[in-house]
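The complex is shown incomplete by one protein chain, all other protein chains being positioned as in the whole.
And now, subunit A:
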């Protein structure tokens, strides 16, 4: 691959350069910006009344409606990975965060890394917690890829880093409100997918749709069936793991409360880390419970996901959750598998 200008600052770079002489950024890495892919207002008409006078603070000067901005709806398309994070219909703010990046042209094969964290609504500044967690964790994972490190080890290091930075946000004078969040990550190479998880956000493997009998032979490589790659850290999930029936477990008090999370009050925790080899084409889907609560079943998710992939798929799944009620923040990150340069 040939890079002629820095993707970060736009400065011209030499063919053999690995880092931008101007801003110091790695030329092999593209990633979502620190702080999140927070878009400026698109400008134009009010979402509620169609009026065209939006004031400097983002309110419509006719109907008063606050315009969606910043974290309310974050979108970013890096080609090899796309994501949408939406406030949903019921929450006052978006406490989910997402970050992702690609590494191309390094000694490693083309690799995509994604992280999704869901801020715990009952904690203080949950949005800052989730954003710091995804930014720092992504940095750790990308560095590891550039250095050809072990993906599982890097995942544990990323979780440790997330715990460290989120803990720094805690105000020791106000116990019980320490900022906290969930965590899922995926490191996707042409052969393997390594996922890490803490809490109830999920990573799914979505097998590509059957290409039909007339499709070229190489598309018929048998991928593993669509499935959840993570396990929830919730009270109910732990009870089920201990042998209780799902009906009984889901009925207990605070069945869906987290049994593990990222935060100063999280205690000494380790993420679940697994690596799979999908064996065929498909998608790795990272999401918060704002999506999977509506469509928990992997096969149903595969069915619901628009075939076009890319932003259409991410936006489509988000809309599905919104249409079903949008009770929580909805974050969807999709990585086509296997990652190839051509998808950019």
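In the analysis below, contacts are C-beta pairs under 8 Å (C-beta built on N, C-alpha and C of every residue); 3 or more make two chains touch, one makes a residue touch a chain; residues count from 1.
Here is the rule we use: contacts and distances are computed from a predicted model.
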| item | value |
| --- | --- |
| Protein name (UniProt record) of the chain left out of view, among "Tetratricopeptide repeat protein", "Cytochrome c-type biogenesis protein CcmF", "VWFA domain-containing protein" or "ABC-type quaternary amine transporter" | "VWFA domain-containing protein" |
| Listed residues A:18, A:73, A:89 or A:319, member touching the removed chain | A:89 |
| Option touching the unshown chain, where A:38, A:66, A:146 or A:324 are the choices | A:66 |
| Touch list for subunit A against the chain that is not drawn | 48-49, 51, 57, 59-66, 87-92, 326 |
